[in-house]
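Note that this complex is displayed minus one protein chain, with the remaining chains in position.
As written, the chain order gives the labels A, B and C, with residue 1 at the start of each chain.
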Amino acid sequence: MRATASPQDIANVCAKIQSLGFRPHVMPGAERTAIGITGNHGPVPPAEFEDLPGVAEAIPVSKPYKLVSREVKPDNTVVDVAGCAVGGAELALCAGPCSVETREQILVSARAVKAAGAQLLRGGAYKPRTSPYAFQGLGEEGLRYLAEARAETGLGIVTEAIDVETFDLVEKYTDCIQIGARNMQNFSLLRRAGRSRKPVLLKRGMSNTLDEFLMAAEYILSEGNYQVILCERGVRTFADHTRNTLDLSVVPAVQRLSHLPIIVDPSHGTGKRDKVHPMALAAVAAGASGLIVEVHPNPDRALSDGYQSLYPSQFEVLADDCRAISDLLRKRKASADLLGRVILPVAGI
Amino acid sequence: MRATASPQDIANVCAKIQSLGFRPHVMPGAERTAIGITGNHGPVPPAEFEDLPGVAEAIPVSKPYKLVSREVKPDNTVVDVAGCAVGGAELALCAGPCSVETREQILVSARAVKAAGAQLLRGGAYKPRTSPYAFQGLGEEGLRYLAEARAETGLGIVTEAIDVETFDLVEKYTDCIQIGARNMQNFSLLRRAGRSRKPVLLKRGMSNTLDEFLMAAEYILSEGNYQVILCERGVRTFADHTRNTLDLSVVPAVQRLSHLPIIVDPSHGTGKRDKVHPMALAAVAAGASGLIVEVHPNPDRALSDGYQSLYPSQFEVLADDCRAISDLLRKRKASADLLGRVILPVAGI
Amino acid sequence: MRATASPQDIANVCAKIQSLGFRPHVMPGAERTAIGITGNHGPVPPAEFEDLPGVAEAIPVSKPYKLVSREVKPDNTVVDVAGCAVGGAELALCAGPCSVETREQILVSARAVKAAGAQLLRGGAYKPRTSPYAFQGLGEEGLRYLAEARAETGLGIVTEAIDVETFDLVEKYTDCIQIGARNMQNFSLLRRAGRSRKPVLLKRGMSNTLDEFLMAAEYILSEGNYQVILCERGVRTFADHTRNTLDLSVVPAVQRLSHLPIIVDPSHGTGKRDKVHPMALAAVAAGASGLIVEVHPNPDRALSDGYQSLYPSQFEVLADDCRAISDLLRKRKASADLLGRVILPVAGI
Partner (left out) sequence: MRATASPQDIANVCAKIQSLGFRPHVMPGAERTAIGITGNHGPVPPAEFEDLPGVAEAIPVSKPYKLVSREVKPDNTVVDVAGCAVGGAELALCAGPCSVETREQILVSARAVKAAGAQLLRGGAYKPRTSPYAFQGLGEEGLRYLAEARAETGLGIVTEAIDVETFDLVEKYTDCIQIGARNMQNFSLLRRAGRSRKPVLLKRGMSNTLDEFLMAAEYILSEGNYQVILCERGVRTFADHTRNTLDLSVVPAVQRLSHLPIIVDPSHGTGKRDKVHPMALAAVAAGASGLIVEVHPNPDRALSDGYQSLYPSQFEVLADDCRAISDLLRKRKASADLLGRVILPVAGI
């Protein structure tokens, strides 16, 4: 739509789309509003729309993903999680333990990550575990502790929903619903997340391509929830010096193809405490909009993932260093944009 | 338990296990019955059980998986799917289209694969698709067509359950519930399958290790369903001449560690029609207990996976060739067992 | 060229190619001779050749590889190694220890594999080792022991050349020069092998695609040596139940694109003794023209790769079983060719 399009213009276009038997998706941007169409089997003639008032352009999308594509919505999406703007100018920092273990543990964690400048608190109440005999999370009790930590610290909450059965409960307590890597192609769960009004943090599956990652997000958007944050957390390769291979190149690759923000999880992405700090810095330098980091008040006694969790004092340094890099790059980018650099080949070579 | 243990002996051991707060799992074998214990946090003293009548041995299991392990149950498990013994002496052949598309299509397919000697019919009524806009299956209508095909041909039915929501419906119609590769670590779905009384066909995830594969099966057994068939369907690698890399070495690897039968899917495992026949033969030669193969009466018009589906006449040749190899190897193995070969190094080298 | 083309016709075509500044490659087949052209930068007009006597067709090759392509030479290449026809009707079996360790060890090995029906003896005199401090092979002393084993048993010799420096020595003693997986893209070594008159066994690199594998063979053919045997020996993946993941689907994939024979190494391809037998059978069933297997008279005392070497008595069973499968498939294929099966879709579906 044109920047000058009125709400009535937008409503008219949506009505037209519905009258053709398709589904309209209104996605407001900073400058103008995009309206995606899904449900069509084959191309829709642009002329049907371009004469309507307020329509700037009708663009057929050439990719398998539509609503997540920059072709549909050129402006970056900024996702608001309890007041933290993920994808905005400021670096978003989400931190906390792998699992909520006790009331005390999560409160101490929340205070520590808040003190270090995190805006969001992570912590699993429902844990997808490789073994049926491993600790599976505290369930609703854990969700209540998270809510208590939010009440005390003001941090927004990010916690995982592992199935449709327990989704309602998670949705009720959390500020942002995490979909884990193992569930990236659990399409029923994606659909349920798409019908939520809460933002969704979608982690890349451990052997999924970029196209599959974007298609998984498309499932959520296609149900009407456009508040999706993508997250790289390492892929599975032959390399054995880390638990997973953190594929930071997916950060600029996502940013080129999609308007959705992408953050990085250097904790699962490396699986080793001493690799978290350098890879967190690298993620910020590569342009990630934020980080999600495992921090535990006493990692050696953690019920899960202790070996990759930071001590609170380590997270403090990490947060400082990451913000310093983020600030530096934002300033440099601002002056570069002012200069308007031009790229030219050398003639005759 | 000893081969001579009475049902009362077994009941006594189970009662003892329950009295300690643990969970007993009775797994009858061809020669003797094994009883698994889960729910213990740490080792259970063998002496607690070895004095009970009928107990042969109490074996602490050293692997993360317990109930699927050969340490617990040395005899091969044979899973009965509508009269077809998967894991028994005869090769199990399951074939049919990727998706149930029409009543006519599934009936024609069923007759064709029956004529070629298949015992089981495959066909998806609920399809997990990478794109939210792709054909998602006929749902219960598809299940009814499958049931009709069974009624006409006598073939057992194998079809996929993709979520807990539609599980009851699938369970009602099918003879064997398939859990697809993308859901191999959908632990809620595995638990639901574990509470079913129908056999389960569990496909290996596209980047899961053998241990993760066996742990996924353990989820099903830990809920009380011991009728699990494992299935290799190709893993994701850098190689680009096939859609996935069929990892046949997992067949003998599973057989060494677990009592569960393993079959192979050469259709998804290669993603190319002309590779299905050679890889099906290879799977049988490697010792697989069966095959699951995509066959479509008119592959070029299939709604999904047509490029990897066999023509019925191709499947007929494949089935013949596979049975011939299976027969050959069974006969050779029988004579080898009679001879009782001895393996000795050459002294002094 | 036509089947009726005379040697003079062939010479004329070659002269014509040379007069244009290109390089002719004469590759005689069972029925007719192909002449490849390399050195051209861009397409060569077919009309330049199609009017010459004896020319059947001038085919522009659309693949990056030319001389290895079936487009250039539709007939299978059969490589003669000391009387063993690799790529012919009979299964080629090459076996022996990883390294030549002592005169006694290689002689005992040679007798054992000969007794089991192998036609070729393997054994490394120069070993590429990950560590500079590991046993690097006996060098020329090892080559002499191999020659002695050949003299006694009549087996052809296959041994590895690891660099241009020691190539002449290896070439002098061996019947077939092996290029190892780590050297698959050592282009200087490939060129040297291309200038040899001895057959070459080229192993696939552990993370090389099919195209790269064929291009490596193209290096050898482009220098004038058309006697190349390809060998699959496992690729590197995330899977950890075997040392490498044996990619048997490359066997039919090579056979579709190239006229060169392909064999399989189930010893390096699995890295575990108990997986060698099932994967050897699988390789034969997939259509491999032969096997190369590590056999050691006393694997526990081997200086390298003992854990994946078979005992001689195990190899005997393996060889018997593989020949039985090979015979079975050859017979079935012969009758199938007689029947001339037709593939048809079912109308209306």
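Following the convention adopted for this analysis, contacts are C-beta pairs under 8 Å (C-beta built on N, C-alpha and C of every residue); 3 or more make two chains touch, one makes a residue touch a chain.
Since the model is a prediction, treat every value here as computed from it, not as a measurement.
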{"item": "Identified contact with the non-displayed chain, of A:C14, A:L52, A:A147 or A:A253", "value": "A:A253"}
{"item": "Residue touching the undisplayed chain, where the options are C:D75, C:E148 or C:D163", "value": "C:D163"}
{"item": "Where the missing chain touches chain C, by residue", "value": "38-39, 64-66, 128-133, 162-165, 182-183, 185-189, 191, 206-207, 211-212, 215, 218-219, 222, 236"}
{"item": "In chain A, positions touching the absent partner", "value": "102, 104-105, 108, 112, 207, 209-210, 235, 237-242, 245-253, 256, 269-270, 274-275, 278-279, 281-287, 296-301, 311-314, 317, 320-321, 324-325, 328-329, 332, 336, 341-349"}
{"item": "Hidden partner interface residues of chain B, rising order", "value": "207, 236-238"}
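Just so it is clear, only the chains that are shown with their structure count from here on.
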{"item": "Between chain C and chain A, distance of the C-alpha-averaged centres to the nearest whole Å", "value": "49"}
{"item": "Multi-chain contact residues (two or more partners), chain C", "value": "207, 237-238"}
